[in-house]
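One structure below.
Removed: one protein chain of the complex. Kept in place: all other protein chains.
This part shows chain A:
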Amino acid sequence: MDAVFTKCERCGQPIYEKDLGARFNVCPHCEFHYPLSAPARIRLLLDRGSFEERDVGLLAGDPLGFEGYEERLAKARRRTGLDDAVVSGVGSLGGRRVALAVMDFRFIGGSMGSVVGEKVARTVEHAYAEELPLVIVSASGGARMFEGVYSLMQLAKTSVALSRYVEGSWPYVSVLTDPTFGGVTASFATAADVVIAEPGARIGFAGARVIEQTTRERLPEGFQTAEFQRDHGMVDRIVHRLALRGDIERLLGFVA
């Protein structure tokens, strides 16, 4: 798209794309939070130039020989310039070193396959070995079906890695963004000391459409939003994207 301005899908107001980019994809009129790529998220959170990417070059195999998977991977790599749906490493946040993993929804819906699980586990292990606070930003539609049970096993892999980390006294902060579902929510994303969510983010185990199909239930307005999850006691804080870095910095001031 070569237009210099676009129309907000939420409020319908025209937005200069430059403005949207400068506000990390938050609408300047209605504050709607659009998805944010992992590289942009890292720029948002970490001190300029402090990010050292780790574990680059892990590539998904096609363990089951699942029809169409190789093509999907190739396309996602081309479109995003990423190896898989997570970018990870260490860097400083407000002058404090942290281990950070950020998911990218553009890569096959942020689905969790072996590489996502492995990079998350390694980030946890870097944090453990180097005694750093751990920050993980999630965005995931759920399992990577093309990897079948290997995808399911990533819940176990990330859990065993985290179970060591939480024996120590360094904090784990999980940030849930739109959308975070399935295996990611049912494992590392909710096993944190503090769970932060972005306004309006849809968060849950099963997606609303699946629930409607299986139970024929009409779901209430705002079902599974960040606010819904906070009101049900599942999320600690809702934090505007542009305040996120400062918010985590404040938190680490208490516990890191």
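Simple rule for what comes next: a residue touches a chain if its C-beta (ideal position, glycine included) is under 8 Å from a C-beta of that chain, and two chains touch if they have at least 3 such contacts; residues count from 1.
As a working rule, contacts and distances are computed from a predicted model.
Enquirer: Looking at what's absent rather than what's present, what does UniProt name the missing chain, "Acetyl-coenzyme A carboxylase carboxyl transferase subunit alpha", "ABC transporter permease", "Cytochrome bc1 complex Rieske iron-sulfur subunit" or "HEAT repeat domain-containing protein"?
Expert: Answer from the UniProt record of the missing subunit chain: "Acetyl-coenzyme A carboxylase carboxyl transferase subunit alpha".
Enquirer: Check the options A:P28, A:G61, A:G94 or A:G200 and report the residue that touches the missing chain.
Expert: The single option touching the absent chain is A:G61.
Enquirer: Can you say which of A:A76, A:V98 or A:A186 touches the chain missing from this structure?
Expert: Of these options, the touching residue for the absent chain is A:A186.
Enquirer: In the full complex, which of A:C30, A:V160 or A:L242 touches the chain missing from this view?
Expert: A:V160
Enquirer: Which parts of chain A face the unshown chain closely enough to count as touching?
Expert: 55-61, 63-64, 66-68, 113-115, 117-118, 121, 143, 145-157, 159-164, 166-167, 182-183, 185-191, 204-206, 210-211, 214-215, 217, 219-220, 223-224, 232-234
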